[in-house]
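Only a single protein chain was left out; the remaining protein chains are all shown in position.
When the chains are written out, they are named A, B and C in that same order, and each has its own residue count from 1.
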């Protein structure tokens, strides 16, 4: 077969630099074949090799007494007791979702599910973190509807509940949306599977959908470079998923894992067959040889190059024990899925593939993995950051109508109810959802015990844009706080680091700052990073997204019955603010929405104070002292109070509160000081809670009590909660249809 | 009582149904495989929710031809109790065991939420222990739950007391504003003429534990205990 | 041989998808559009049948599986390839 000649220009077209190409030639001692060039280009792409981020990621704390598996496998694993482990990860699918929102988001969900069940875990909950451009931007409604439709279309059909997430709108994402998908699964600790290839002569088995021409170069050309006017040409890289196949693939794989037939298993994600086999060989310190003629295909005429790089969905690679091939095939046959032996494990440490009897790829596995390029790219603080961090409050007029301000905040797309989104997701399937979307954290019970798991995803990218260190630390703190106020003890997190082009020093600086901020918060709050994903090159025409280090945190409840929800429940309950409010309006939603300014520094974060707040919340929840608890986040105290009045799934309740303090009223009402929570408590329990607050030296103030039908903040506003709820609940759908 | 819960490829609520019957309601429940014609002596059958065979073409269209369904149809025709929930309801309609059809929600989007339904008749195997006119709080989660039937069928349903559930508001009124998917006459569930086959879009199996939001669904299963 | 099968919602059945598309077209200023109906289009490739035989078989496939006659109508044509 006449192979396509390879030269430097072709290497450039594959996204490889001149240096990288020379390095390939040196490694091989010859020019690569066309197929080898394809393999190098995907394996050395930013997306697969983490070449710009690897050395910085090492700074994150990744261990702890309960941590069974940190970063490096398909997903992280935490011991949750009773012989069970929580397996979870978050991952981006940004570029494909911008090009084709429905299928991009759907395949993002499919991919993260495979990362989790491939380890032997049954997926029990999914979440998602979404960022779109300004809601008025002409493309935004289409993208939102497509992405939400795709997440629901895939997740609902697969049968894994989507129990939470976040959605934000900011013009900084006009040209690059973010779709980060998270899945949590549960596995018995003694039946965890890893993606490794070991045992010379063991068969390599392909299962799942046939290979088509979809997604060729998704990893190298789509996810590892900026968008520009040529991006339209990358459309063939879009993949379409089949949730039905995924659904039965989950059942088939989990039943396979009940038996003792396999050594390792890995999904074919980015860079498909190539990266799955190379990574498995690398982990097993082995080699792999594949016979490409045996790979099941969907159409005729697919070339070996395409077979190696296709990102067709719903495919898995298994290294089975020698002699168990037929038993493996039988398991899949039960589900009418195909399993085919396509290669074997070798001792030579090489990744080799043959096609029509000829060896067309012969590369040392290490050259594609540990020996791949790694860069310490220059980092420098953006020159305009100091100016952006300034905000002159004295020049800011005070509002005249605080009720109107609150209403407009609650109807901005960022603070409006996300019910329009999550009602399109099946959040009940599986029969474990204790706290459904709409409260600070989602809570899932474990049928096997009295325990529960809580999950929250968070990131305020406005904070990160104005101070990436503090912003990233706050993302960790807020995620943990969302869990703590719900009665869940934070344990570990998975992160999705979405940034612009790392070859730009300003972007690299943001990245490193964010890592350091996350690290500080993780250490202080004793939370480990167990898995994650880096998505660079979120830029269009030179315009980078705001840095968005999304945090997905998982925690444990020893008794799930002690869960706490955010809404007020009983008239007569006392309302208490835990923590303190400072004059902090920098980077706030209030400044952005009401004054059209995205400036100032994000609020201060005292990690030691944060830790104490969270401990108090946990202890109070365990003692059953809270009727409700809600963390104070975007929109400040007034918004948090309003949410506690109107976010109950079926009803509203009023409050009467008095706020004291000599702050500017807008800072008092709408400032976003950290480490605060609004809790409600039965009068009979107040003494006990007060004692707890005193012993933990946590500042607090009693604001008023629950009751009536109005949200009344003495001296500032009195609003009927039923009407407020109506506006808050319908705002997002309205703006999406009338935009 | 021995229950059988059918698992089609793509079924999602099958495990939840077995859990509900066995662990919550203390029944014997086995799972029936779509390729298996043998019903293993079960005394009642559940067709669960989910996306059988991907729900490609039309919801339930492919499932109705699976081997187990020929046995289920014979079981139903012989008077055996069969409950179809969501996708199970769709399969029952496709297979002709229940009249009418289920089409895309009027809003065109999938809806997951808790709704109130009113029990319109207690003369079925799955509502015998309810009170007529009683309102139950049950979740729905579907994209194609809009019940349709032609005039003649609707009249027959009405005349034979075959409408089992209607979507209602908090006050128990079947108003259009309480209709989540556009179903004709707010119909959420129907039965066959003999009352042994019941299909409904809501998920009673997801409403059997207070911890998870409510227990009203228990009544449907208990009704079948006899 | 290729059977082109058209499955359309019955006239009496609401077609919310068609209505939504018509709305969107109006919003895009295609005011000349008076109605949209949305159905399915299937291409079924057949091998080794005579034309009359193929016609009978496809008719049967439509009756049994491809259309739900309570809510849908169908028609088909068979073309040589």
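In this section, a contact is a pair of C-beta atoms (placed from the backbone, for glycine too) under 8 Å apart; a residue touches a chain by one contact, two chains touch by 3 or more.
As the structure is a prediction and not an experimental result, all values here were calculated from the model.
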So one chain is hidden, and I want to know which residue out of A:59, A:285 or A:298 touches that hidden chain in the complete assembly. A:298
Residue positions on subunit A contacting the omitted chain are 99-100, 103, 209, 212-214, 235-236, 238-242, 244-245, 298-299, 312-313, 336
Touching the hidden chain in the full complex, which residues of subunit B are there? Just list them. 53-54, 56-57, 61-62, 65
Please output the residues of subunit C touching the missing chain, sorted low to high. 6-8, 18, 21, 24-25, 28, 30, 32-49, 54, 57, 61, 64-66
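Everything below uses one rule, namely that only the chains that are shown with their structure count from here on.
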Averaging over Cα atoms per chain, report the distance between subunit A and subunit B in Å. 35
Two-or-more-chain contact residues of subunit A, please, as numbers and ranges. none
If a residue has to touch 2 or more other chains to count, which residues of subunit B qualify? none
